[in-house]
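What you see is the complex with one protein chain gone and the rest in place.
So, subunit A:
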Amino acid sequence: MPHQCTNCGRAFDDGSKEMLSGCPDCGGNKFQFRPDGIDSQAPPDPDAEPPEPPEPPGADSTVARTVGKTAATVRDIVGGGNDDPTVGADAGAASSTGASGSDDASPGVDRSEAATRREVDTQTADTEDAAQASARADVVTPDELPQEPQTDSESEHHFQPVGADPDPPEEPDETERPDLKELREELNDQFESIKVLEPGQYELNLMELYDREEYIVALQEDGRYSIQVPETFRE
């Protein structure tokens, strides 16, 4: 809805991860932002498609499917969707599968709206490209349903790195952490030897100084000190 592929016109929900790896349909990587207010007016196309992708994954469970369909139909109503074939089929499926009382309400809405939609569709279908219509039809076809989960899974592959944005930084951190730990330990060791409270005030850990192989040659005013390694010290 808020995002639309500028190449094929496919729409994506706000925050959709699919578009992060390019449009699953055409591979396009340019998307235009469409605020909700505009969405309701302009893009019936995008509206039609996004509801459908949720459906395939939900096809496994009847409840999920019906919920997905109701969501799709509601969007269609709001956006004046053109998905007659798809919604019609979905509505049929929903009505057939919807055994619960709660499901009965939504098909009722579907059917009543379906009629109005068909009228709108016939009007808009004239103005629309056949390619767009076929694209929508393609999306709805059962053949595409298995593909979309694939794209989902692909997108997931893309996403996990992206969606796990916190993670990738962590991984490098983890790889760096040992070094940092070593550094800190090294620094701690040094502070354990000589702690500079302020220039001219020092606390000394005699055991640490004794245990060190390095020989502290000179203290700097900034708290650093230079050391002489045993090899050079011992000629």
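We adopt the following convention: a residue touches a chain if its C-beta (ideal position, glycine included) is under 8 Å from a C-beta of that chain, and two chains touch if they have at least 3 such contacts; residues count from 1.
Operating definition for what follows: contacts and distances are computed from a predicted model.
S.K.: Could you tell me which of "Sodium:solute symporter family protein", "GTP-binding protein", "Methyltransferase domain-containing protein" or "Oxidoreductase" is the UniProt name of the chain missing from the displayed complex?
M.R.: The chain we cannot see is, by its UniProt record, "GTP-binding protein".
S.K.: Give me the subunit A residues in contact with the hidden chain, please.
M.R.: Residues in contact with the chain left out: 193-194, 199-207, 209-213, 215-219, 221, 225, 230, 234.
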